[in-house]
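Following: one structure in structure tokens, then a few remarks.
The complex appears here without one of its protein chains, the remainder shown in place.
Entry: chain A
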């Protein structure tokens, strides 16, 4: 029995290394979000759906590139590629957005994130950029495969390749537009609920239920309503912006309302981001 107590030094230390700050936190969230988008660093089960979608898009691109190289008259542009795969993009967004934001709500890590130097805006920006990158990669990589197919089989030498590049650039820009709009809507819906299932269902419901509205508006007996029918659904909205800005052909007649499509797309993205910021002003501590 010792008479005086001894406090042993068991080696606790303060952290004295460099503090990385906000930029590093945003970067970490971004990288983590992008990896999680494709299930990297997660179990095999989490990889099934993203890679299923990615595999289908790449497969479609390879088929198109092959057909294009055999049949010169086959006109299937980079822009058409996005339009035709819109269902897959919806599905991808419905998987991705809940995985990025709903999981954080469900597992109650938001208070932990926000007890760091990270601000709400940083969190939103990191998640938004990660998802935009993921969706853009989903579309941009197959487009690039199509480009490679066309570039290597061109018969005009460098000028042929240059023509393809000039086609590819607007195609990539168009994909970016898809990514921006779908990401902002998807993240907004997913941030409202902690249940991934509800979030996925809600996103799909929003995209699907707006499509028939376009069909109805386009048969109304008013030419203004017909021209602006595409505004009702995100898919046709993007097609409208594409045909206004890039001059691609869609089934919808825009009339002179093309700029309105551009304005609405911009406002929709901005409004979704602002609402997302407002939503993360306050987070429940579980």
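Points worth noting:
Simple rule for what comes next: a contact is a pair of C-beta atoms (placed from the backbone, for glycine too) under 8 Å apart; a residue touches a chain by one contact, two chains touch by 3 or more; residues count from 1.
Going forward, contacts and distances are computed from a predicted model.
A chain of the complex is left out here; the name its UniProt entry carries, from "ABC-2 type transport system permease protein", "ABC transporter", "Ribose import ATP-binding protein RbsA" or "DsrE family protein", is "ABC-2 type transport system permease protein".
For the chain missing from the display, the contacting residue among A:65, A:79 or A:95 is A:95, taking the whole complex into account. Residue A:209 is the one among A:20, A:109, A:165 or A:209 that touches the chain not shown. Take chain A: the residues that touch the chain left off the picture are 42-43, 45-46, 49, 87, 90-91, 94-95, 195-198, 200-202, 204-205, 208-209, 211-213, 215-216, 219-221.
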